[in-house]
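In this view, the complex is presented without one of its protein chains, the others remaining in place.
Right after this comes chain A.
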Amino acid sequence: MMVDVQKMEQFAENLAAQEEVQGRSLFADARRRFFKNKAAVVSLIVLCCVFAFSMFGHMIAVWPNDEMDWGILGQIAELGAPSIENGHYFGVDELGRDLFARVVQGTQISLMVGIVGALIAVIVGTLYGAIAGYTGGKVDNVMMRIVDILQSIPYMFVLILLLVVFGRSIFMLFVGIGLISWLDMSRIARGQTLTLKNKEFVEAAMATGVKPLTIILRHIVPNLLGVVVVYSTLLVPQMILTESFISFLGLGVQEPNTSWGALIAEGAGTMQYGTLWQLAFPMFFFIISLFSFFFIGDGLRDALDPKDQ
């Protein structure tokens, strides 16, 4: 009987390929350590719930977020309290709109602002800082002076000015937050790059003639990720806070859109009428989310810290 040599070879090769030992990356190690941290894991679960709430909350909601309940309007303090019977799980706001649906909507926008702001910071800030740090010399000097200048502008003032001049829109909010959020990140990334640049593996890549951009993307940025990930989990709540503050001032998102900050502002404004739930529900989501982000950031920092390994 003839043995199909080619097939056998293929088989042997497949076997050999299978035998390859799967390595454990540093991230895998860090993941294991992260999941040992209870506070971080609980926070992660809470945050996932908040996410799920913002994604799927509108399916549970009995009322749409833009419809007034005419039966309650005028007697909100008496009839508008949270109740299962009439479908207003979180009660209604001062215009008779379902607060549950409004909180879902506000959570969506606040999380989006936080995450988009942090993403801009991560992408722009990391690349900018890594390029400045790696190139060094005059380029580095100029690039970092630009950051200095941008950072010395009172950004809240600029943000408010932007929103007033160009009109209030979510897009302008993103532009404004995106403009400032990456500055700190670029400094952190640059500092780390300066240390990485002197590591021998970067030198090895330079010695074989790997292109500078490839070195930055392949050798520098992946080794920055630890710091970047931790910082960005702390950046998300910071972005949310900024947006909330602006919305609280009445300059952020515009009706019919809303956010945690806008909802809290409304709730605080009507507190005197005894409709405390209007403040309590948005506040609750706001606080548990911020705490979760901070705990997760903390857990990540511990997990990624090479000193503990």
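We adopt the following convention: contacts are C-beta pairs under 8 Å (C-beta built on N, C-alpha and C of every residue); 3 or more make two chains touch, one makes a residue touch a chain; residues count from 1.
Keep in mind that, in the parts below, contacts and distances are computed from a predicted model.
When the unshown chain is looked up in UniProt, the name that turns up among "Peptide ABC transporter ATP-binding protein", "Molybdopterin-dependent oxidoreductase", "cytochrome-c oxidase" or "Acyl-CoA dehydrogenase family protein" is "Peptide ABC transporter ATP-binding protein". In the complete assembly, the contact with the undisplayed chain comes from A:A205, out of A:A205, A:L235, A:L251 or A:I264. Where chain A meets the omitted chain, the residues involved are 16, 19-26, 199-201, 203-211, 214, 218-219, 222-223, 225.
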